[in-house]
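Shown next, in structure tokens, is the structure this report addresses.
All protein chains of the complex are present and in place, except for one that has been dropped.
As written, the chain order gives the labels A, B and C, with residue 1 at the start of each chain.
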Amino acid sequence: MVPPQYYLLLSAAVFCIGIFGLLTRRNALLFLMSVELMLNAANINLVAFSYYWGNVTGQTFTLFTLALAAAEVAVGLGIILVLYRNFDGVDVTNATTMRW
Amino acid sequence: MSDWIAIGAMGLVGVGLPLAMMAVSALLRPSVPEQGKSATYESGEVPTGTARVQFNIQYYMVALLFLVFDIETVLIFPWTVIYRSALEQGASLATVLTPMLVFIGVLVVGLVWAWRNGAVKWVKSPQASRRKTERKDA
Amino acid sequence: MAGILDFAPAIVLLPFLSFLIALGAGRYMPKGGALAGIGATAGSFVLSIATFFAVSGGQTYNQTIYTWAEGLDAINLTFGLLIDPLSSMMLVIVTLVALLVHVFSLGYMNDEGETGLPRYYAGLGLFTASMLGFVVADNLLMAFMFFELVGLCSYLLIGFHFRQDGPPSAAKKAFLVTRFGDYFFLIGVVAVFATFGSAAFAGPDAFPVLAEEALNGEHSVNTFLGMGEQAWFTVVGLLVLGGVVGKSAQFPLHTWLPDAMEGPTPVSALIHAATMVAAGVYLVARMYGFYVLTPTTLAIIALIGGFTALFAATMGVVKKEIKQVLAYSTISQYGYMMLGLGAGGYVAATFHLMTHAFFKALLFLGAGSVIIAMHHNENMWDMGGLKDKMPVTYYAFLSGSLALAGIVPFAGFWSKDEVLYETLIHGLGGSPILLAAYAMGLLAVFFTGFYTFRMVFLTFHGEPRSGTARDPHGVRWNVKGPLAVLGVLAATTGLVNMVPVEKLFGIEGIDFLHQFLDGSFSSLNAHHYAELIPYSSGYIGGEAGTVAIGAAVSLGFALGGAALAHVLYNVPEPVEHTDKLGSIKTVLYNNYYQDEYQVWIATGVVQPISRVLDKFDQGIVDGVVNGISSVSLFAGGRVKRIQTGVVSNYAALLTLGLTALLLGLGLLGGWFA
Partner (left out) sequence: MTPLQTLPEWAATAPAIVLALTGLALLLIDTIDPDSTNNGLLAGTATLGALAAGGIAAWFLIGGTGMESTGGAISLYGDALVVDGMSLFFTLIFTSVTAMVTVASYDYLADEEYQGEFYSLVIFAATGMTLMGMSNSLATVFVSLELASLPSYALVAFLKKDRGSIEAGLKYFLIGALSSAVFAFGISLVFAVTGSLVLPEVAATLAEGTELVGVLGLGVLMIAGGFAFKTASVPFHFWAPEAYEGAPAPVSAFLSSASKAAGFAVAFRVFTVAFPLETVTAIGGGSVDWSLLFALLAVVTMTLGNFAAATQENVKRMLAYSSIGHAGYALIGLAAITVDGGAANGDVLGASMAHLLVYGFMNTGAFLFIAMVEKWGLGRTFEDYNGIASKAPIAATAMTVFMFSLAGLPPFGGFVSKYALFYSAIESGFWWLAAVGAVNSALSLFYYSRVVKAMWIEEPSKPLEIGSQPVGLYVAVIFAAVGTVLLLPGFQPVIETAQTVAAALF
């Protein structure tokens, strides 16, 4: 059996990749994808430790996070769409009319 | 080991079924070749030119709807897993069924709303209708 | 149990309601809101009467209505009602006078075609409500707040004719001078809270009771400045007394009162008889249980009272305007009340407060009637001979004058005599200060008799000395009615407390007021105060003898003054005799240069100090404040730069912040072990 620490390391790595992605990409879609990576890092943990602890709580919760991630993407895509229309592109650093 | 046999069988069926269907249709269909038919199907879009065209916005809407409803079905999964055993352990049918009915009911309300608001109504884009008239004229 | 006392809050709220009505809807109503005011005060009056009888029947009421600031440890700031004999008596006086003043105003203001009536009646309503709130206050802080409201209303009403020159400056003066006293009062309130943790007048943690226990060593309280309890209580008492001296126009803060005559005459009546000026004396009576513990304070009160009584009376002698005479008489009469309180005559002072309320209201309303008749000319030298033209006013005014001068059997005689009698016996008991105060009070009786009858003779007797006096303006029922009511009261209220008669003839049980004030809360009744009085009594020829001598002497002085006035002024063509006074005349005309020296103090002493303080304020305090504000704004300008508007930067900063927190808390919490 794979020791649980390894799962933690894996998920942490995935999480960090996600953070790296959203810090370096200016494209809104890539931003969203990075967030998905981070959420999936959480899912890895949940599923792995669900197995470790011998209950299905984590697995069930994973389904919820998946569903919510999808819903989030749905809303996000809608916002990105209007962003594209109003700011002629999906570069998140374009929208800076409000600051300070 | 028997698990692996099951998985292998499923893989075989998965590959075999489409192959079989394609084979059957190739054998049965009449062959009348023409230019339009040989073109690559691209969801009604013009398949030629650069890939960076602006797609019709309505694909987006359908995709969003699909995404949401597709994922919601995932939530039905845990329910199906426990459905039988719950009944066997003496839970009444209403107790087991009601939550899912409520869940589906909420989804239906959303779907009906989306439908009525034209989210799934395919409006011809100007480009598409232009093409159609062009074709008619030709 | 819903007794009549549960309706007591309505007594205060009704005039407040009339204030709101007059303010909001007065201009749409006939008579400019007067009817609402009359209705409200009449309602309050009826309730007060009911309350009075309920209290006579032994009921009392002491309840917290609303706690507006929950205390940290034990101090709660509350509004509450305390109905005991003293406050119920005062309620009746205030509501009655307020009602009559409202009615009289119909004649004085409405019939004379004044403008701004809604403002006037709103002011009267709020004034009445504030005073009633003050009267029923169950703690010192609430009393202070209503005390201030009373001051504010007097400012508004004295300055009613704000387009003329005099009234606004008189209003300002009244406000500032009384405020000056109130500063001390405010410090006193804080001191009471700091000392006792409570400012209730009655109930389990009443501060007079706590003070008494502290002096008996049963209880410890906080004292400050390293003083003993006795000394500290004296300081606290004197601080509160500051407010009293200001409001009740006692020397040296009396200067605002004569100027306040610039206000409409009914307002003067209200201020002098029942509300503002009475508030000061009432406050002393209210917390008498505290004052009575400190002999020094009592002596100071007595001395201030006696001196003010004499001092103001002498100034009243030379005035030309009828309202000015009355103004100085008010100061003088309140001096008597203070004298009574200082001399341990709690009942006597309260008695005088009551009788004075009636006869002074009467005199002012009478003066108002005369002023209407004279087309708003107030100079007595232009009057004369009005006796036959306006008999109702004359007889009512005469009744009031007899009471003021203290001629038996009018109200003033009984009460003033009792004040002097209490002073005398306690003075004879071994207190030279009280004897001095008694002498001054006695001398003032003579002057009172003189200036009162000088006023009466100049106004009503002799030949008319001007065209308007020959053909005065008539007055209507709404002027005569209140005069008649008050005239009867001025003649008869003295009968409720005929102590001399009791003492001389041994008729028990006719000192009704004594009995009345002896009811209710054991810590608030006259009996309790009498036990605590730090004086002993001495007599000349036994108790009855002293009573007889005292009464005879004071009556004699009063009659003497009256007789002198008769000789000098009750002639067909009176002339000014003031020249005979020589240089004293100038001093008196200038009111002993009181205003001048106060102005000098203000400009010569206070202003330089203020200037230094202002420098300090502008330079150092403001400098620090401005410095802080510009540093804040600068910092704010920097801080907001974090918000770059670029969402990627936000994500980066967010991650950085989270990492920093992780490192910080992790190192502290040993997460990385």
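Definition applied: a residue touches a chain if its C-beta (ideal position, glycine included) is under 8 Å from a C-beta of that chain, and two chains touch if they have at least 3 such contacts.
Because the structure is predicted, anything quoted here is derived from the model rather than measured.
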Quick one: jot down which shown chains the absent chain touches.
A, B, C
List every residue of chain C that touches the chain not included in the displayed model.
66-68, 70, 72, 629, 632-633, 635-637, 639-640, 642-643, 645, 647, 650-651, 653-654, 656-658, 661-662, 664-666, 668-673
Contacts of chain B with the absent chain, listed as residue ranges:
106, 109-110, 112-113, 116-118
Chain A positions in touch with the non-displayed chain are 4, 8, 11, 15, 18, 22, 28, 31-32, 35, 38-39, 41-46, 48-50, 52-53, 55, 57-58, 60-61, 64-65, 68, 71-72, 75-76, 78-80, 82-83, 85-87, 92, 95-99
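Assume only the chains that are shown with their structure count from here on.
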Taking touching chains as linked, do they make an open path (line), a single closed cycle (ring), a hub with spokes (star), an all-linked set (complete), or other?
line
Rounded to the nearest Å, the gap separating the Cα centres of chain B and chain C is 91
When the centre of a chain is set as the mean of its C-alpha atoms, what distance in Å lies between chain A and chain B?
25
In chain B, the residues touching two or more other chains are none
Among all residues of chain C, those touching at least two other chains are none
Residue ranges of chain A touching chain B (in the complex, touch as defined):
56, 60, 63-64, 66-67, 70-71, 73-74, 77-78, 81
Hey, which residues of chain B end up touching chain A in the complex?
57, 60, 64, 67-68, 70-72, 74-75, 77-78
Across the complex, what residues on chain A touch chain C?
19, 22-23, 26, 92-93, 95-100
